[in-house]
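Excluded from the complex is one protein chain; the other protein chains are retained at their positions.
Order as written gives the chain letters A, B and C; numbering starts at 1 within each chain.
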Amino acid sequence: MAHHHKLKIGVMGSASGPQIEDPVAIQKARVLGQQIGKRGHIFINGACPGLPHEAMLGAKEYNGLTIGISPAFSEYEHINEYLSPHGHDMIIYTGMGFMERDIINIRSSDAIVIIGGGIGTLNEFTVAYDEGRPIGVVTNSGGISNAIEHIVVELCQREMPKNLVMDDDPIKLLDKLEMVIKAYPLPIREDGRVKDLKQGRG
Amino acid sequence: MAHHHKLKIGVMGSASGPQIEDPVAIQKARVLGQQIGKRGHIFINGACPGLPHEAMLGAKEYNGLTIGISPAFSEYEHINEYLSPHGHDMIIYTGMGFMERDIINIRSSDAIVIIGGGIGTLNEFTVAYDEGRPIGVVTNSGGISNAIEHIVVELCQREMPKNLVMDDDPIKLLDKLEMVIKAYPLPIREDGRVKDLKQGRG
Amino acid sequence: MAHHHKLKIGVMGSASGPQIEDPVAIQKARVLGQQIGKRGHIFINGACPGLPHEAMLGAKEYNGLTIGISPAFSEYEHINEYLSPHGHDMIIYTGMGFMERDIINIRSSDAIVIIGGGIGTLNEFTVAYDEGRPIGVVTNSGGISNAIEHIVVELCQREMPKNLVMDDDPIKLLDKLEMVIKAYPLPIREDGRVKDLKQGRG
Partner (left out) sequence: MAHHHKLKIGVMGSASGPQIEDPVAIQKARVLGQQIGKRGHIFINGACPGLPHEAMLGAKEYNGLTIGISPAFSEYEHINEYLSPHGHDMIIYTGMGFMERDIINIRSSDAIVIIGGGIGTLNEFTVAYDEGRPIGVVTNSGGISNAIEHIVVELCQREMPKNLVMDDDPIKLLDKLEMVIKAYPLPIREDGRVKDLKQGRG
């Protein structure tokens, strides 16, 4: 099925921890966001600090439309309790906390990109994997970014999805990601009830 | 707290039933959407057919940014199983079905407007009421549109919210709605745990 | 399909407001709970105060297994912030707030019974209606209890479900409810995507 809308690219990665102080990861996040904006895609993140925020700033440099999916119920709670940024063009306040926010975040995105990443990002990866989303991984950006195949194949004993791509360079990564978005249609449903996806899932 | 973003106005109303064939309701829905677009607000609906779709078409006439919150998991499911329109600038596929979609729909909106309305719209009204959202009602648009006070005060024995406004005319209604959005801050949390709202809730 | 499990009956009704001080409603709620326990059904409510709590006390008199579906994330939050009772045999802490709790509450029940009822109960009714659950209404128990047909037919212009029963007397109501649970199979899915229910929905 042809995409009727602008692509929505969700950027997920470390919002805290040592990963957000790594200058290489910060630089890659910025370039990643710039490219998303420059290519005319819609930029989505979890309205959180850290690397996804750095990417958001990059997207705005190129006037990308930026959407944040917040765990908070309100702007007040978002700013004062979650201590989170709100410079996006639009924030959706789910009021559902981190865990459900992660799910909506992923479902709102035609593809996700992982950069750096601790436990929260690993949660998002497992959701995106199980729901068959196209996934891009910015390798050498710290955290889990170099361990995805190790986690999937060696630890979990599962197969790597065909619609998962990796690259050190955010620009090349987005090239690859645009290709797998086209090549592998999204699953129709979130789970294995109906095997509606012939390709694209490991 | 000052609003940092463009206002997001969610239009909720009949997606099926006799209400969607009422020419007066259709016309009011169209004008409502036009006004939301013209005023530079972000237009949100449930990506459903019927009156909210008519309003979406109005918003697009004025180049309003239009967002649909879909119950479906995917574009395929949205179009082929929910038989729903997808002409929005962006659709968020929640994959959560109607009931949870309704909740996210309301939380995504700074204020909601009700037009016509059967059981589904009544569901959305009860969520918006309990969560203290500013509510506008287009009266004389069929369904529950003339019965809101009756339902709240007589049937439920509750008080009318101060941030609920009504008008026959979508233009005057939006004037009033913009005023109560300014006058009554949103609740901080979705429920009564913390009484964080001094005004605006009945 | 034969029921493989004990029936789960969810009691929903006023947790606050004038309805919870009506001695007739309190008495009916108590008898309702007693009957659920006596008949060996599993008793479910929203772990809230008011009429559903009164019914829970009745179920416990007959050693019914009582389950509460709490909006809170933890026992601490349940007791200290929601100020809610916790005498159930088991409480499920959804951590999802009132609105999503209502949905899970209904889906956890093979049938729901409405007693009294303000805006929150009306929310639960609209969810149960849209999802095709068998519904029992204890009439003359205050609030919306005598207005269900008025709301559905006159205000919303929809049809009354065939699996909705009403009675003044909780004992007779449960007799009727057990019959419609048997007569009308539950929908397979929560929404209208697939028309999997031939009977039982208006």
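We adopt the following convention: a contact is a pair of C-beta atoms (placed from the backbone, for glycine too) under 8 Å apart; a residue touches a chain by one contact, two chains touch by 3 or more.
Keep in mind that this is a model prediction, so the values were computed, not measured.
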Exercise. Looking beyond the chains shown, say which of A:G10, A:G37, A:G143 or A:P185 touches the absent one.
Key: A:G143
Quiz item: Which one touches the absent chain: C:R39, C:K162, C:K176 or C:R189?
Solution: C:R189
Quiz item: Contacts of chain A with the missing chain: which residues?
Solution: 17-19, 71, 77, 81-82, 97-100, 103, 117-120, 122-123, 126-127, 129-131, 142-144, 147, 150-152, 155-158, 189-194
Quiz item: Please identify, in ascending order, the residues of chain B that touch the omitted chain?
Solution: 95-97, 100
Exercise. Name, in rising order, the residues on chain C that touch the hidden chain in the full complex.
Key: 1, 3-6, 8, 42, 65, 67, 73-77, 86, 88-95, 104, 107-108, 131, 185-190, 196
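In the analysis below, only the chains that are shown with their structure count from here on.
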Self-check item: Same vs different contact residues, chain A with chain B, by half of numbers used
Solution: same
Self-check item: chain A and chain B: spacing of chain centres that average the CA atoms, whole Å
Solution: 29
Quiz item: Hey, how far is the Cα centre of chain A from the one of chain C, in Å?
Solution: 40
Quiz item: Residues of chain C that touch two or more other chains: which are they?
Solution: 97, 100
